[in-house]
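A single protein chain has been omitted from the complex, and every remaining protein chain is retained in its original position.
Here is chain A:
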């Protein structure tokens, strides 16, 4: 049913921290973990779940450590994986970079956290802001010893009472990432928008918030079908949002955590014209040289501008002596990732730019066959959402009746934005 023990290992598989929750696994089995993983990787069948005799390891890798959960029964793997990711999140709130050294440096607090976040293999409180209220790095005297904050067990387990701000403000960022995959002949195979509404909340007391979006389902239900609205295919909410309320009347109502958090994410697969389109023509003269002509087109409205555009064009790993010519931006050859990067600081809508590149190839072909990585594009377009989503209102109600200012920003950026090469 639940995790029997948790381990934090270094890259060589040596235990840095271990916590035995149920006493039903042999704590030395973990020594087999890394060999097992190597074996599986060699076979090409490495998966995030491994089995050694009757112990199962469920694990994630983060920077230079492994977080491993050992279990014996038919556990809920999804829960364990989510929990491991949550651990990383909480640790990073406590000591920023979660890696081998910082784990060693903070082992006392990690033990305390592991004790509080999981009991007998069942995940418990994992809200870092609440944990920070009663698990601190400095040991305290019993007289003023911390008590479990009310929030630990409250229905509102993510916000403590008695928060005060002189100036009450809320910042809303609507960030849309565009995932796109295009084939070598220029057809768009897949395109979707993954949006996220991030908030930074600096509000006094226990405020009740209501967010209004131009959600199509809501508009049609209330007879405003004609106004511009967006059909969200799937929505995911932070646990503070009342899901049953949303299910009945699409109202997004919640008591927010304090500080920064992701309120919701959404996904839609409406086919949109790729925002930045790359056309390439490549001439390969094997054993001597390869030349590229790259055309980059911006296909969004003229009044918007994409910032920090990076176009990453992969080249054969044994290419050398690059020569580039372009009218705009700068080009850098990055042999460590077998690519060159064309950077354009500001790329207005409806424009088209050209780049030509020549690289030499060695006369001897390398024996290893190389994969064909796709072209990738990175960009940011401020004040613009691809989906057309808009925040219509953010109502803030608190019993003291203060006025609070909501600030809204929109931005569209690249997600996995890939175009396969011929």
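The rule we apply is simple: a contact is a pair of C-beta atoms (placed from the backbone, for glycine too) under 8 Å apart; a residue touches a chain by one contact, two chains touch by 3 or more; residues count from 1.
In this section, contacts and distances are computed from a predicted model.
Enquirer: When one chain of this assembly is omitted, its UniProt record names it as which of these: "AP complex subunit beta", "Ribosomal RNA-processing protein 42", "Actin-like protein arp5" or "Eukaryotic translation initiation factor 3 subunit I"?
Expert: Answer from the record: the omitted chain is "AP complex subunit beta".
Enquirer: With the full complex in mind, choose from A:36, A:81 or A:163 the residue touching the hidden chain.
Expert: That would be A:81, which touches the missing chain.
Enquirer: Consider the whole complex, including the chain that is not shown, and state which of A:32, A:242, A:297 or A:358 touches that chain.
Expert: Of the candidates A:32, A:242, A:297 or A:358, A:242 is in touch with the missing chain.
Enquirer: What does the interface between chain A and the hidden chain look like in terms of residue numbers?
Expert: 1-2, 15-18, 20-24, 44-49, 51, 54, 56, 59-60, 71-79, 81-83, 85, 101, 104-108, 111-112, 115, 119-120, 122-127, 134, 139-143, 145-148, 152-155, 157, 179, 181, 183, 189-190, 192, 194, 233-239, 242-244, 246-247, 262, 264-265, 267, 369-374, 416, 418, 420
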